[in-house]
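Removed from the display is one protein chain of the complex; every other protein chain stays in position.
Naming follows writing order (A, B and C), and every chain is counted from residue 1.
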Amino acid sequence: MTLKMDADALNAFLESDFPQVAGQYLVETVDETTLTARLKVEQTHLRPGGTVSGPAMFALADLAIYCAILSRIGPVALAVTTNASIDFMRKPAAGRDLIAQCRVLKLGRVLAVAEALIFSDGGAEPVARCSMTYSIPPK
Amino acid sequence: MTLKMDADALNAFLESDFPQVAGQYLVETVDETTLTARLKVEQTHLRPGGTVSGPAMFALADLAIYCAILSRIGPVALAVTTNASIDFMRKPAAGRDLIAQCRVLKLGRVLAVAEALIFSDGGAEPVARCSMTYSIPPK
Amino acid sequence: MTLKMDADALNAFLESDFPQVAGQYLVETVDETTLTARLKVEQTHLRPGGTVSGPAMFALADLAIYCAILSRIGPVALAVTTNASIDFMRKPAAGRDLIAQCRVLKLGRVLAVAEALIFSDGGAEPVARCSMTYSIPPK
Partner (left out) sequence: MTLKMDADALNAFLESDFPQVAGQYLVETVDETTLTARLKVEQTHLRPGGTVSGPAMFALADLAIYCAILSRIGPVALAVTTNASIDFMRKPAAGRDLIAQCRVLKLGRVLAVAEALIFSDGGAEPVARCSMTYSIPPK
């Protein structure tokens, strides 16, 4: 499998097509098996007590998985999330960025399935896991 | 069952404890069976094309379900979401607020389960459905 | 909306196309909004202690939701489950059949989404909730 978009191309795509949120995320690495993306945690992502909110983790997983799919099908697609399941397992470390590691499990004609583990930057144990299904529009 | 918090109490709680997001949401009604909450859709919730983003819908469901649980156990609890499953079914109508209708299915000693349907304001068919589990801390 | 299959037609379809399991299930009612199906609980569905197993509840939800979709699109379809999320909330009552009440939330061109609540026969509170996505094959 040849990737159609590398990390630079994905970051450029986020900046051009998702300017409202692009600054918050960085695709760090992408290869045939894994995409890694970072959420640059800011005040707006925090809950009282200083931990990252559930919706901010969901948004990171959604963006990372979207990028992992685009890395394989290219920027033309209007893929949309149709289903997501997320488990929040541990409290993220305060004052740390979050890192999502994701993996595409199926890339079909109409549906793609991928999963992500989310870590506090530098942490060994995942704070959340997420699986998502994307609907891929007909060409 | 007597509710421990009504809509006014829940809105006041959001303002005091979640000042970063409180202005975006309004608990409209709450009774023994259903809580209704509104997301006042703003530019920050939109995706290119003008529809509300998936993470914004997730955040609405999370907040509405959290409030539905608090309406029954009161504001003292540090309930946290442990699991969420969401289906995005239709494109939200552009320029419309979103309305979440949620229902508590189980309120146990350590776990609560609730579900929400999300509608574009005035729409007849749900744009998303979500179920969530909350962990309730020991007293 | 006109239903394409009523309860009798669905039960006949189960007997002809799913002979291995058909005797365990009965579609009791179906109308525009809700399908009700029964699992005739037998020894094979039980866990030690006498309660119905999780997989038996999953199988009931899967069958009931499948029938609810077929009631609308007819028996020709090779619809397949692509995703399921299930919450087990209470222990089913011993020695009681299970009843699934399900509702189709979306019937699209390629995906259908439906949900089910499962009760012990005669019980007021759901023992499980389930949502499923089906992929509908092109005609």
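Quick note on the criterion: a contact is a pair of C-beta atoms (placed from the backbone, for glycine too) under 8 Å apart; a residue touches a chain by one contact, two chains touch by 3 or more.
The structure presented is a predicted model; accordingly, all values stated were derived computationally and were not measured.
Peer 1: Which of these, A:Asp6, A:Glu28, A:Asp87 or A:Asp121, touches the one chain of the complex that we don't see?
Peer 2: A:Asp87
Peer 1: Residue by residue, what part of chain B touches the chain that was omitted?
Peer 2: Counting over the whole complex, chain B touches the hidden chain at residues 82-83, 85, 110-111, 133, 135.
Peer 1: Name, in rising order, the residues on chain C that touch the hidden chain in the full complex.
Peer 2: So the residues of chain C touching the unseen chain are 17-18, 20, 43-44, 46-48, 53-55, 58-59, 62, 80-89.
Peer 1: Tell me which stretches of chain A touch the chain missing from the display.
Peer 2: 85, 87, 89-90, 105-106, 108, 113, 115, 117, 125-126, 129, 131, 133
To be clear about the criterion, only the chains that are shown with their structure count from here on.
Peer 1: State the chain with the largest centre-to-centre distance from chain C, centres being mean CA positions.
Peer 2: Farthest from chain C by mean C-alpha position: A.
Peer 1: Hey, how far is the Cα centre of chain A from the one of chain B, in Å?
Peer 2: So the centroids are 23 Å from each other.
Peer 1: How far is the middle of chain B from the middle of chain C, if each middle is the mean of its Cα atoms, in Å?
Peer 2: Distance between chain centres: 28 Å.
Peer 1: Could you tell me which residues belong to chain C and also touch two or more other chains?
Peer 2: 85, 133
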